[in-house]
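Okay, structure first, notes after.
Missing here is one protein chain; the remaining ones are kept as they sit in the complex.
To keep things simple, chains are lettered A and B as they appear, and every chain counts its residues starting from 1.
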């Protein structure tokens, strides 16, 4: 078999951030024409800097301290600005993560698409237009004339990402660097965009360097996989092999973070702890200056029960209403209509049950960087929760705080630290301790682990599961990530467009989904099978017939 | 887009009304009896009463306000006590003079400072940047009236290049007028260059860190194209807003320059009116300057979408 020509060769590259601090250490990597190579790593792994280096677009503060990058055998570091500009665009193109900030807001789409073309292919404007129109349609956009004269802010995230891909592929580059291309998008849109992008690159023979923290996604699409940790490449190889028989500890650690189901638990579902009936939330029906606001219905009649001691997951995409539901159940928002009952009593401000509910129903928020008051110590933050606790003496309170911190693994001198001295995972632990210290009946976790790195996420999820088991509180776990839900939930509620699409026990929803939307969501997460070498074998429920993963057509029993 | 314009204009109207109200109330609070001021100390009670009746001072305050507003909308701002001329005409005449200093100064300052500010941002941390920032900080730390005085001392008195006192209108004799205008405009210019350069530099720096700039470079565009086509418009937005504020502030602030160079401008008119307790004139000047400020800012707001289309959409 003739070896494919090597398109990109990274040789012992080290990137320094100044003062001897290396963000990438001695990285070596090869990419053949038309190959798809995925780089997996958490924050701080250096994967983004490495990808930027391929285009010589690292920030000012980062410089090369050793090694080289060869494109078609030519050294990129030996090129001057003019030569580099001839490479960027026609040879190497890039798609970024944040569609919201990657397109210049002050220029129309047409101008932005055109300028790249005209830079490298000096022809008259009219001659480029058919190509642009064709490409926009190819990426799934209609009404291309209107799109060209519009501005980026008029489009959703998914559409902007399609425009970015169109922009990158217009010049048919030999290499496409996709840095977290779909991370900011909803699950369903993610798959559509990814698959469209990979079809396009295949058609044009474009090699892809796919960078992501999302291991299952990389595993699904990449021929070969590279694992990075703290600036080092710790493992490379064919995807299936790396997964099945991981050589490095870190890779094993990453694989362990993939969702694993626990055994189903017996929950007493006779008397609900909390019930919601027909919750409706409408926004903005107010009369504004020159325009009557049509009320937006975020929740269109949701009813659910939460039983003592169970973990109920609420899953949905952005705009589904799941976060709003959490805010209503925690008391931050009042529903436009509908009722809430706690321990059987209707919840009205001033009623006797209300105080009990207020004390017992607490929340862990998504963003670890904004949920703790930056001016308070860990001790103070957790102790504040006991300010209004009745029947506890001062020393009792102090003991409770210590206990809570020890429970979340932050004993000892953590108590006197400030939030800015803690990592994201540690901050979330403080947030959990703050809830735990009250021994509440219900904990609402709103995307509590979404902002964390996968390894940290796994730790926090394990912690939550352990605490829940020990203290027996109910948990309403809100998430967009079905994988996380699979790991922790007893029951699952799928929300779409403000209504409940499906609900049932975890096994029921995951193995026998009734609703097509649920099936769509499930298509995005893999099923795991352990291999004898300590690795996993990943399968997807609905293979597209083209990826490396073997098709599994026994997806859903009818 | 039209909704945006209509909303902004709609918001300006109540602001103008409140401005008028504020000016009206403020001036009513000035101690002293306007009739006595006009007639002098030796006037007798009867003439004072007659004049008060004539000036409409015996009506209730709301009525006075409405009457006055009516006059204002017709362009009648009353008559100056100190020099017996219609206030509106006086203001307009002096405004033309102040504008000859303020407008060229701000325009030239913008033309110089914006490119320099962007240059400083582009070369962040290097000598060019440090030098530009240091110069700008220095320029804006020197009070305009002192700078004017120093320039006057050196260029007019010592070197004799420019006249020391007085003013000639541009319409009468352009060449002469220029001589009188150079120093005051330069004074203002230097100060505003400091302010505008720093603001442009700061907003350009913010923009340069954004993803879309890296994306533009990734397309293979030259640095110049990236700076001018992609960075400039977004970066200019805050500076554009600042220009509105500067113009407004200068309408009153130019009083110090007019004092140094003895120029009969609007700022000086207001100050003299205050000294003379000429309350119709004070009222007229306050109302005029504040209204211009509101209108200038409205104009700035309406044009903002050119620099940032996102604003019109919200």
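For the reader, a short list of remarks on this structure follows.
FYI, a residue touches a chain if its C-beta (ideal position, glycine included) is under 8 Å from a C-beta of that chain, and two chains touch if they have at least 3 such contacts.
As a working rule, contacts and distances are computed from a predicted model.
Of the candidates "Cytochrome d ubiquinol oxidase subunit II", "L-serine dehydratase", "Lactate utilization protein" or "ABC transporter permease", the chain left out of this view carries the UniProt protein name "ABC transporter permease". Touch with the chain that is not drawn comes from one residue among B:47, B:63, B:137 or B:173, which is B:137.
Of the options B:22, B:228 or B:303, the residue whose C-beta touches the omitted chain is B:22. Of the candidate positions B:4, B:145 or B:299, contact with the hidden chain is made by B:145. Between the chain not shown and the residues A:81, A:137, A:373 or A:533, the one that touches is A:373. Panel shows chain B; residues 14-15, 18-19, 22-23, 26-27, 29-31, 125, 130, 137-138, 140-143, 145-146, 149-150, 152-153, 157, 245, 248-249, 251-253, 255-256, 259-260, 270-271, 274-275, 277, 282, 286, 289-290, 293-294 of it touch the chain omitted from the view. The chain not displayed touches chain A at residues 330-332, 358-359, 362-363, 365-367, 369-375, 384-385, 387-388, 418, 420, 431, 434.
Criterion: only the chains that are shown with their structure count from here on.
Spacing of chain A relative to chain B, judged by their CA centroids, is 50 angstrom. Chain A makes touch with chain B in their complex at residues 52, 55, 57, 60, 81, 85-90, 93-94, 96, 98, 101-107, 115-116, 119-120, 151, 153-154, 164, 167, 289-291. Listed in rising order, the residues of chain B touching chain A in the complex are 3, 6-7, 10, 124-125, 210-212, 214-223, 225, 229-230, 233-234, 307-310, 313.
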